[in-house]
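Removed: one protein chain of the complex. Kept in place: all other protein chains.
Going by the order they are written in, the chains are A, B and C; count residues from 1 in each one.
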Amino acid sequence: MKTTFEQRLPKKNKLFIPFIVAGDPHPNITVDLAIMLQEAGASVLELGIPYSDPLADGPVIQKAASRALKNEVTLENSIKLVSIMRKKGLKIPVIIFTYYNPVLQLGEDNFFALVQQNEVDGLLIPDLPFEENESLREKCQQNGVTFISLVAPTSTNRIAKIATNAQGFLYCVSALGVTGVRNSIHDHIYSFLEEAKKYSNVPVAVGFGISNSTQIEALKGYCDGVVIGSALVQKIEELIPKLMDEETKTTALLNFKNYVSSIISPINN
Amino acid sequence: MKTTFEQRLPKKNKLFIPFIVAGDPHPNITVDLAIMLQEAGASVLELGIPYSDPLADGPVIQKAASRALKNEVTLENSIKLVSIMRKKGLKIPVIIFTYYNPVLQLGEDNFFALVQQNEVDGLLIPDLPFEENESLREKCQQNGVTFISLVAPTSTNRIAKIATNAQGFLYCVSALGVTGVRNSIHDHIYSFLEEAKKYSNVPVAVGFGISNSTQIEALKGYCDGVVIGSALVQKIEELIPKLMDEETKTTALLNFKNYVSSIISPINN
Amino acid sequence: GRFGTFGGRFVPETLMQPLEELEQLLCATMKDGEFLQEYFNVLKEYSGRPTALTYASNLTKLLGGAKIYLKREDLNHTGAHKINNAIGQALLAKRMGKRKIIAETGAGQHGVAAATVAARFGMECTVFMGEEDISRQKLNVFRMKLLGAEVIPVSSGNKTLKDATNEAIRYWVQNCEDHFYMIGSVVGPHPYPKMVRDFQRIIGDEARDQFIEREGRLPTAIVACVGGGSNAIGMFFPFLEDDVQLIGVEAAGKGLDTDLHAATITMGTEGVIHGSLTLLLQDKNGQIIEPYSISAGLDYPGVGPEHAYLASNKRVMYKSVTDEEAIEALQLLSKVEGIIPAIESAHALAKAYEVAKQLSQEDSVLVCLSGRGDKDVHSLMSYIEGENQNEDNF
Partner (left out) sequence: GRFGTFGGRFVPETLMQPLEELEQLLCATMKDGEFLQEYFNVLKEYSGRPTALTYASNLTKLLGGAKIYLKREDLNHTGAHKINNAIGQALLAKRMGKRKIIAETGAGQHGVAAATVAARFGMECTVFMGEEDISRQKLNVFRMKLLGAEVIPVSSGNKTLKDATNEAIRYWVQNCEDHFYMIGSVVGPHPYPKMVRDFQRIIGDEARDQFIEREGRLPTAIVACVGGGSNAIGMFFPFLEDDVQLIGVEAAGKGLDTDLHAATITMGTEGVIHGSLTLLLQDKNGQIIEPYSISAGLDYPGVGPEHAYLASNKRVMYKSVTDEEAIEALQLLSKVEGIIPAIESAHALAKAYEVAKQLSQEDSVLVCLSGRGDKDVHSLMSYIEGENQNEDNF
């Protein structure tokens, strides 16, 4: 039986996987942004849950999370946003990107019930590495939820076990460090990606620090997709005044969509 | 051969030994004050040399010393003041009251030369106790200078050796502590004075804390004289503005003399 | 990597390999006689160990109950138990060939300890410190700089210890290949809580020998303060199998009935913080709550996972003490024993007084005096003089 992730995944040569923070700058706008991303060609949406102590995130996403937390955004109401997105026409798979603690506090049963009620397809927990996620991975499987795994350049002899167990797509962290825009991509990324592809049964996507089309051009021959987060969140931050004003909102959303399209143009060529 | 101290000492039943600080408030006035003290019935003058670190003095004399030091008063020019006093008619013995360090810096030879040139009769060094003063006592003897010794209530088994070696008069410290006005005199002063008299071949004078006629009345039966310092220095401090003004100086000096006479009246009765 | 259900390694994948390497090295190293010899030598010849065990005779007489003994971690180089761990980790980093140290600090105590050992072992040291803490602790910032460390201001979150730790971990993720992260307490992902405990157990090992030498038996009770909990674990660990009552003391701040406390075990719930599953102060959505205590060393929203475990199996009793009680305890020790303890340690003292009074003169209470109070004199002055306004007789 196919997972909802597989069912909803568009047939594309290369995956474009954008990340935005739920509730930044406002829950309603997150819905609009999701639609824009789908229109710009997104294959999967990573919906980030704002957290007080986001260990894996750089300053751009930290700031976005702070903004969202001021809007009283929680894991629960973030998941519920997905329902609204679906109603507005979002077809692509949605992955909930959350730190482990909010899931723990919500409770796994509540979590899976909400995920199913709201048509969420997958789960990514950046601070729940392979050794800590076995039980949750199993529950995901039982609940038809795709559990996304990460490998990092430091994973070395861990790559095999993580990649062979990967579902949905394998998230390859392109560089050491937290999320954020970077100017250059380290050379050894290529051998790392090859290693990941060797073991993975699912598409291999690269993330962390990808912010422009030049980078994508350089990487696309070595991977099956790219994850773009901070660059988008940064753009959203710049657009906040316009997004929050009913009069300029439509233009701002279009501006966002055009920006996204321009970055990812190499993917579609 | 009689010492100059003995030669100059007036024949009196009880000795009145006042203490003033050289150069407080001004060297010229010190000379005038000395004459006043003689007129009021002083038997011996203790002339205090101002010092930066007067260990045995209370706040009244410390302040007087500070005032005098601002007038650049030194051991040398203090001794020279005695000459001037003599010219102005001072007949009574003069004791230089100084801490040891100024004597040491001046040099003993210089010191004795100055003492003889300026008709000084004695020396009292409050921080040069018996065990430390043997050599200086001898030199005093050779130079005809009377070395005044002190005994204190804590001297106990030291009283005998100090008292038997006393010259001029034996200075009995009436109370523990530094110089200064005190309200009451401790009871055991009487047995202490008796002990001192037992060993002393010279008059026994009481000092430290004597400031009024009541105290003198109470003590006079037990001693041969009294030393009065802080009370006089305090009075001088009060009179400074008047003493320093040529117009009021004479009145102030008379005021001082009357004050002294009133305190020591029991001695003369 | 667990203490019961607590502990673990809740960190980004990037750190898993470095943590595994560290764990393997640690495993080998803690059995390596040469390494241990060097560690003990540095403790002795550099930090001045063994620290004294002081019988608080006046206090004992005054309270009228059990004998009170103080394990004097305040006599260590840099003034607290923190240096034991910093020395251990620095030696380990040296073994790993890493010459760059990352550390987080709240009030600056661990930062100073890390900067100190970095200087001593010829390493570079980068200390993350919240902007709020930097402005409150200028002297410690200066001290770290004097020791050659770089102090990085952290402006995220509440700009205090929790955020400095987040930022240190992020920096570590980015630089884990050549940097060693020197955590200051028994917190963080496995093997940190175990490693820091193993470097702090010297407190309890020494105290146990000293106590037996002096009293011919074990103490009735042992009391230590708990923030992250490194001095407490260090003191308790060698006594876990003994018939000795163990009491950890948390900061109750302005009171457990207010929001202003740091009583993680008493009031917290299970969750993940800084890479470890433990008890912590959080809201129902799992967002971490900023704790409060007058003691900068105790206002941490989490607690070492081993403490969470020892609380769950009831081997250690965890109590709490308010700011006010701690300051009173500090004043009493200063006045009757001539020892000004750190405000952290004063929390342990306050509870120890209470325990001692309830015991008999045959009993004895051992207190971990984790640090000296010099660092706190300034804030004490504000607190006490603010409180007494026109009184002069505190």
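Rule of thumb we're sticking to: a contact is a pair of C-beta atoms (placed from the backbone, for glycine too) under 8 Å apart; a residue touches a chain by one contact, two chains touch by 3 or more.
A quick note: this is a predicted structure, and the numbers were derived from the prediction, not measured.
Looking at the complete complex, one finds that the omitted chain is in touch with B, C.
Of the options B:Tyr99, B:Phe112 or B:Phe169, the residue whose C-beta touches the omitted chain is B:Tyr99. Of the options C:Met16, C:Leu53 or C:Val321, the residue whose C-beta touches the omitted chain is C:Leu53.
Here the missing chain is touched by one residue of C:Leu147, C:Ala164, C:Ala263 or C:Ala329, and it is C:Leu147.
Touching the chain that is not shown, out of C:Ala103, C:Val117 or C:Ile169: C:Val117 (per the contact rule at the top). Remark: the omitted chain is touched by one listed residue; of C:Ile152, C:Leu256, C:Val336 or C:Leu359 this is C:Val336. In the full complex, chain C makes contact with the omitted chain through residues 44-48, 51-55, 58, 72, 74-77, 79, 115-120, 122, 138-139, 142-143, 145-148, 331, 334-340, 374, 377-378, 380-381, 394. Take chain B: the residues that touch the chain left off the picture are 51-59, 62, 69, 74-76, 99-106, 126-132, 150-158, 162, 173, 176-178.
Definition applied: only the chains that are shown with their structure count from here on.
Taken as a graph of touching chains, this assembly fits none of the simple shapes: it is neither a line, a ring, a star nor a complete graph.
Chain centre most remote from that of chain A: B (centre = mean of CA atoms). Rounded to whole angstrom, the centroid-to-centroid distance between chain B and chain C, based on C-alpha atoms, equals 66 Å.
Centres computed as Cα averages put chain A at a distance of 38 Å from chain C. In chain B, no residue touches two or more other chains.
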